[in-house]
Every structure is written in C-alpha cells, then in structure tokens.
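With one protein chain removed, the remaining protein chains of the complex are shown where they sit.
Entry: chain A
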Amino acid sequence: MEKFVRLDGLVAPLDRANVDTDQIIPKQFLKSIKRTGFGPNLFDEWRYLDEGFPGQDNSQRPLNDDFVLNLPRYQGASILLTRRNFGCGSSREHAPWALMDFGFRAIIAPSFADIFYNNCFKNGLLPIVLSEDNVEALFKAVVGKEGFRITIDLENQQVIPEEGEPLAFEIDEFRKHCLLNGLDEIGLTMNEADTIRAYEQRRAEQEPWIFQ
C-alpha cells in the first residue's frame, strides 16, 4: 500500500448527503476480475447521460455537463469534499477502489458509513471527519475560488486550507501508523517475516515433505 504522509491537492465539492456505494459504483460493474479500472465508472449514473454497462468505451458516452466532477475547474482533484453519511449501503470494497482509481486520495465529510470507512483504510484512502460547520465553511471556500487547494498533514492531523485556519481532525492511532508507513494487513504481517521464516525452518525439520 502506498504511504500517506502529506497531500496537497485540488478539492472537488460533491454537495450531497447519504451517497451510497451503489451510486459510487453501480452493481453492474462488480463482475470485473480487477480492483483497478473502476475510475471511469465512478458515480456512473451522475456522470453520464446514458446507462453504463461493463466493457463500454466510456470516452464515447454523453457526459452530464452539470455534474461537478465533469466541470473543467475540478479536473485533477485528489480530495473529495462531501456531506454526511458518505458511503452507506452495500459493503462492496469496489467503492474505495473506484474512488482511488479516479484519483482521490482523501475524502472530507461530517460522517461516513461504518464499513465504507473501514474499507478506505484497507486501501490507503484517507477519510477525514470534520464538523458540519467546518465542512460548510470549506464548501463555501472551494466553490468561491477556482483552483482552491487543501493540504492534509496526517502526521499532525491537520487539514490546512490555502486560506483560513488549519483544522484538526481525529484518527485512530493504529490506522494512522498504518497509513503513514503504507502498511496494509499484508504489510503488517510482513513485519513478522522473520518469525514466519523461523517457523518454516522448524517445520521443515519435522515435516520436510510439506516444503517440497
């Protein structure tokens, strides 16, 4: 997993509450054998005017010009600013996969759905909870100024808008540690590689046939 230490990025505002995972990535795209490649179908029903299906050439589809992610000023955004209870609904891990594949590395909202919140950390996507008031202020700032950027300093747990006061956020120590060091569950187990190797050596003496 990629490390997450500090991120300076353009912010896209998605002014909706209760965005569920089926809206993030509709179910017809789950048949894939990959966990990448979902980016073009992120928010599919909102981004395009026609109905999406797997294997389509998305570049040929009619875009919904009103949808925020289609606006030229938000191209290249890596931080998503949104409203409460983001990521509710089905537990599909495809939702964080799609957000990351599109280019987002952090999401700021007043609250997140539980499973989605957990799934984000498994995949190196940082969900940040700020108060309703702070989120509201950020919405105003982002919409008010084209090219508005935010810096996220994970080490010091701060969201630093290009104008205004830094905002502190909470995060579980263990999860912070994993993100800062790029450790997913596999990464964590890998920290015990020596123990695993020592175990293998012991076993190989007793049951050599296992290792042939």
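Just so we're on the same page, contacts are C-beta pairs under 8 Å (C-beta built on N, C-alpha and C of every residue); 3 or more make two chains touch, one makes a residue touch a chain; residues count from 1.
Note that contacts and distances are computed from a predicted model.
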{"item": "Per UniProt record, name of the chain withheld from view [\"4Fe-4S binding domain-containing protein\", \"Acyl-CoA dehydrogenase\", \"Fe-S cluster assembly protein SufD\" or \"3-isopropylmalate dehydratase large subunit\"]", "value": "\"3-isopropylmalate dehydratase large subunit\""}
{"item": "Residue in contact with the excluded chain [from A:5, A:49, A:168 or A:190]", "value": "A:190"}
{"item": "Interface residues of chain A (partner: the chain not displayed)", "value": "1, 31, 33-36, 55, 93, 122, 184-186, 189-190, 192-193, 195-196, 199-200, 203, 206-212"}
